[in-house]
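Every protein chain of the complex appears in place save one, which is left out.
As written, the chain order gives the labels A, B, C, D and E, with residue 1 at the start of each chain.
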């Protein structure tokens, strides 16, 4: 009996379950931070991008990501992931690896739904979701985790700050930009207005669930429960970065807005988690805390920048949390890696590779996502009608409402800004 | 040190925790799909059937289910599960097995509360809950998992499509039928009316939690973390069936009602999970996807049939999800089992055994549950008064209300059907 | 390859994730049992005491708790937990132990937020949170788990009924007492009035999450997945005590108030969990059930006593659940321990040691917390202004509101008592 | 100009559907409904929250406002009384006011014509 | 028939209990309350949501509607003014209307008698 393999398999599968559960976290954060009239629609998107992603990744994506390498850019398509994938030299059963990778793929896909919330056509979202899971994500995944060109250069993205999060974030950026802001989000002269989320408690629950799931996301990526020192270390760095991120965002929002902002603090915790994901295995606890602090600060500034300067409407802050903190966290590996990082005497070599990888993924994702969303827009249309948007997507897209027993506060919506 | 046993024990206990957490999932689904005025009552039922079930299964049920076999029908009662149960030849400590089985028993019990929601007397529900955990479930459990007659025939129900889910579903059918529909559910000429749930977000959260818990429910049923190939395979088939079920229900609801229905899609995911549970270990990933699709389609049709044709009011769709998909999934093992299934050249032998088992459990459960609910009805009464039902069970049965700070939408309730 | 260590490490880390998730449980219970206008504030407190606690315990607390013993009272401060802590003779990596202890520390800290909810200044709460994680908790932790004087006397508190729960409970007692009741909680002649929680469903979800997390809290405290008999036993006793506690509270509330009270039943489950935590490893299943019943009864009586007689306003019952049941459960070890307990012929020796430990921790915590809260009150002030309290802390402390899309029921609040 | 009257009916929420159907039948097609809380002789069911007993003094009611002109006030009142009567405390009250004018925004109709509900 | 008057009081939500007790004391036993949003000179507390500053222009208020006959209107107004007065902007307004008739559904009483609250 190979106990080592048994331990590693259990570890990966427990992590799989935790990462799966992050879908619930995303669903709660995204629905909590948006309006009640669209809650059911967001739930549907979160449920369906996981469902569609699971099937599509099994049918196509896994082969593209982990199939035999073709020129460093793509793996060989392997319909239904049927071959043995022996070239991977896995220490765990192929199916354990497949399901673990499936839940990662779905995480990347789901990030976009928050940024495009409250105005995207459901059918168009399904198309996007299918394409990202089948093609956009697996190709980047191949570059970095499937033995492709970035892997060969020594690019370090342990659990996916770039592969998963910044990829999702850039797709979110393109989506939110192309679809345009929600009705009433900006005044006619471009000043942002307040559109409050409908449940901070559900949003916070979502953040707790995500943090919990991250204890699968990062430590699971060792693919080895037998690497006891590594997984223990990853638990510590993951947790410290999240904690530091939350504290930093809270303090910054306190300074900037005079009051500690709840939703910014929640975003800060997530920013810290995203930021640490690339280097969680090779930065020290102190390094992790600093990465958390930087991420927590940057996430607040990025949210403001995207809204105030770029005039892009990202209701839940997905672009800042996943795109910006993902890219940033990956770069910071080049600085804080205890072996090879700039601050630890490793010079700039790693940093440049990190920069290259971050840039390449940003370029790839922004370009492909741009054309994807444009193509959807030209064909089936990306956005619901303004009448649908006003009435809410739940009623118009799904023929229902999410909170039938509560008196909605229908006025208030656009009337309370300076 | 027996590492194998340690790994297996950990596996089973982690799975136990996950299956326990499914209680939260049931609570959220059931409360989310029903009205706010009964939310506290449903919570209480979910909490108490687990509490009562835990105690009763420990005191009586475990012995009946796993005690020394008496004629293939029942195990020897063993008060407080004190003996060593060596005849089971367990590879894990008895107490690990006891607690794992306890959370399964509680799952079967809790299914009914959704179908009988919003009109059942709390005290009557407690009686039902006690009897199903002490007698109805353990006896079926003995037949199939305790070495009883169905086990001896080769009936295959890996993790409980029949033992747990269809049993719960049939009890739900009898309960919902005997107690009758909620006030206002049908017009005087028998047309169903809409009674909306009060929180789709909580309902969806519940579905995510259940899906998460199912990663304990199915893979845990190997009782062995050391069976690495098996548990990995089970993860893959479980996930694919759920995903396919959600997609199928969504598409079917889109076709039938012109709009992708949120609650039907959620039910579809659950239908897929219930359907795959019997054969999760011995069907291929493709087989799992097909089982998921079939379950997702059938669950929608079953919900319509039960409501429109049978005129039975099942607010959350428990009968369809658990009863129908549980039975169906068990039958489909006879078709899709890669070893012995009809489609894989195994002939009809397994299929017949599966049919026999499904039929026997349906008969046993429907009959015992029928008399149980009738007996309760004759003695303490099964249903609250119509005044209580109108005011809500929270106020009348528990002297409270669940959402004191929100303005309820008291009208709207029965006034918005065609 | 040391498989035993790998198994133990995995076990501790999985438990760590589960215990972390209890933070979500606390957040949901505390917010669900209080008013909507303060929901965001409570969320923030729960998020921040974990974040602050994580950092502070890493920087200071861990050293104080587990550093080389100084006279039995305190460990040597070890900034950033850098040394190897070899004197602990751990069977798992230091970092695994650190993160496991971190989530325990945060649990102790978070208990207070419920008892002081709806009226405490956010900045003051942060100060409290920092001090308890840095000093008050680690010192008691050292006495009992760090090889200090109580450990040397044979005091048995397996997973923290006293170290974690009663400590949190006593701090809550001092906090709630010093800050005084919420406006409108008592009539001018001292009769308690009803202030309902805003979401029983979120409260119940929180209890389910806590129960789930407890399957990490107690079994994880073995620090050994290889102790298969022990962890299995702990699962059984933990679950039975919780179930029995819920049943006992429900029955008692039914008897006393004519109706089975939802929130009391939820408190009863928690009381049972807190009560069993000290002796979960060394009491029998029956002993666990009895401890659960006693805790479930006592928690109801304690809640009444604290409110009606002591006139202390504890919105969520934290003092009773954690303080009273924690102390009581620790004492009951002296009675129900199968080896050394009074009822098992072990005489009163263990009971006296337990009494001593419970008393010492109560004394230490009440005194330090008293001075801490008094000091905060004198300097930055402990309580928000009455205007802030009336408008809600969300608006005044955080500049937002948690449920922007629902019509609040602003009247009703203080107007519906006898 | 004909006399225009506003009738406010405050009653139990669960009676709304029946009331609406009855009013529709006598030709009253338009109405505006709101959730209100009523305070009167009727008291709520005594409850208990975490050990403290209380009796709500405010009860959920609905207010149905309908402005009429052609349909006689007496008929509306009679109809409402018939449907809403249970004889138990809390059946509610009907308040009748005179109204100066009414305007239909969609087409600018004023007075009596503004109230006849054709699309 | 005696003159029946409706008094609508729009004021701060947290004052309701006191107001109700005071009105009860002068013999006004029945009233109907609703949650409304008020727009006037008073503005809300400036807040900030995810970096954007805003000042609510609508504030939560309650509307207490009470129809009276025997109790003099002036007394009701005086009582309300006494209880509700803080002197700060946002204390609210009292609107007084005449009303044509009132009916108690439970027993068919009309006019003045419909307002005396015996069970």
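One rule holds for everything that comes next: a residue touches a chain if its C-beta (ideal position, glycine included) is under 8 Å from a C-beta of that chain, and two chains touch if they have at least 3 such contacts.
Since the model is a prediction, treat every value here as computed from it, not as a measurement.
One chain is not depicted; across the entire complex it touches A, B, D, E. From the options B:84, B:188 or B:258, the residue with contact to the chain not on display is B:258. Summary of contacts with the chain left out: across E:5, E:53 or E:101, the touching residue is E:5.
Residue positions on subunit B in contact with the hidden chain: 192-194, 196, 256-259, 261, 263-264, 300, 303-304, 307-308, 317, 411-412, 415-418, in rising order. Residues 5, 10-11, 34-41, 57-58, 61, 63, 77, 80-81, 84-98 of subunit E touch the missing chain (whole complex, contact as defined above). For subunit A, the residues touching the chain absent from view are 390-391, 395-396, 399-400, 407-411, 413-415.
FYI, only the chains that are shown with their structure count from here on.
Common neighbours of subunit C and subunit D under the contact definition above: B, E. Overlaying subunit B on subunit C by C-alpha atoms takes a rotation of 120 degrees, rounded in steps of 5.
Of all chains, the one whose mean C-alpha position sits at the greatest distance from that of subunit C is D. For this pair, subunit B with subunit D, the centres built from the Cα atoms lie 45 Å apart. Work out the mean CA point of subunit A and of subunit B, and you get 33 Å between them. Residue positions 3, 7, 10, 14, 196, 199, 205, 257-259, 261, 263, 399-401, 403, 406-409, 411-412, 415 of subunit C each touch two or more of the other chains.
Shared interface positions of subunit D, defined as residues touching 2 or more other chains, are 35, 37, 46-49, 57-58. Contacting chain pairs in the structure are A-B, A-C, A-E, B-C, B-D, C-D, C-E, D-E.
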